[in-house]
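Data block below; observations after.
All protein chains of the complex are present and in place, except for one that has been dropped.
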Amino acid sequence: MDNITAKSKDVTLLEVLDRVLDKGVIIAGDIVISVADVDLIYLGLRVLLSSVETMERIRGAPFPSPMQEAT
Amino acid sequence: MAMNSVVETDFPETFVEEMEKLQEALPRRIDANPKNVEKGLAKLVLTLVELIRKLLEKQAMRRIEAGSLSDEQIERVGETLMKLEAKMHELKEVFGLKDEELNINLGPLGDLM
Partner (left out) sequence: MKLYLYGIIDSSSMIRESICGLEGSCVYNIPYCDIGVVVSEINQPIQSVSEHVVLEHEAVAEKLMEKFTVLPFRLLTILDGRENVLSMMDDYYGDFRDNLDGLRGKVEFGIKVVWPADKVKRRIINTYRTKNRNAHLSDDSAERRFVREKFEEHKIARAFREKANGYIHAMDVFLGKFATAKKLETLRTENLLLSAAYLVTKDNQDNFREAFEHIRTARKDLKYLFSGPWPPYHFVTLRRKSQPLRNAGQTAIFDKVILQPTLVGADKTWQ
């Protein structure tokens, strides 16, 4: 994958993250089980990419990229 | 399943660079590891001190601009601001903290400074 394609993937992911991390419907309370509000903010691009690498190593196989399925 | 939204730009590298900077300004979890507790607390305290220092500076500038300070007062203000800045610099060195680390992200309110 050349650099521009890689960067385009990154910028798409960053744009999505910019929205899903702390926008949209945000509910809180005892009944919500998920990473705590504050913790969600830590999930930045570098963290995600490193998580994918680590998970792929553990699984012994790469994740299929959703981007490849897009027309 | 793939998303439909498109993200269009002629400069993906530029935007990646800027948006990654946003990620860096994120609050760090206060680590319970004792080695880092001291540094975490220092960061918190110094962030607040820095905020106050900057507010004082801003206030002083506004008054100078408004012309409400005498020459002597300006001299004294200068002396105080110099000392404050020097002290902050010293404290940052003692705790090994950089300017970028002294900020707090208030979520929807943006950054403290």
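By letter and in written order, the chains are A and B; residue numbering begins at 1 in each of them.
By definition in this document, a contact is a pair of C-beta atoms (placed from the backbone, for glycine too) under 8 Å apart; a residue touches a chain by one contact, two chains touch by 3 or more.
Keep in mind that what you see is a predicted model, and the values were worked out from it rather than measured.
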{"item": "Residue among B:61, B:94 or B:113 touching the omitted chain", "value": "B:61"}
{"item": "Chain B residues that touch the omitted chain in the full complex", "value": "1-11, 14-15, 18-19, 21-22, 28-29, 31, 33, 36, 57-58, 60-61, 64-65, 74-79, 81-82, 110"}
{"item": "Absent chain, residues of chain A that touch it", "value": "11, 13, 15-37, 39-40, 42-43, 46-52, 54-55, 63, 66-67"}
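Everything below uses one rule, namely that only the chains that are shown with their structure count from here on.
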{"item": "Whole-Å gap separating chain A and chain B, where each centre is the average of the chain's CA atoms", "value": "27"}
{"item": "Chain A-touching residues of chain B, taken from the complex the two chains share", "value": "1-3, 7, 9, 12-13, 15-16, 19-20, 22-23, 26-27, 29, 105, 107-108"}
{"item": "Footprint of chain B on chain A - complex, ascending", "value": "3-4, 7-8, 10-12, 14-16, 18, 22, 38-39, 41-42, 44-46, 66-67, 69-70"}
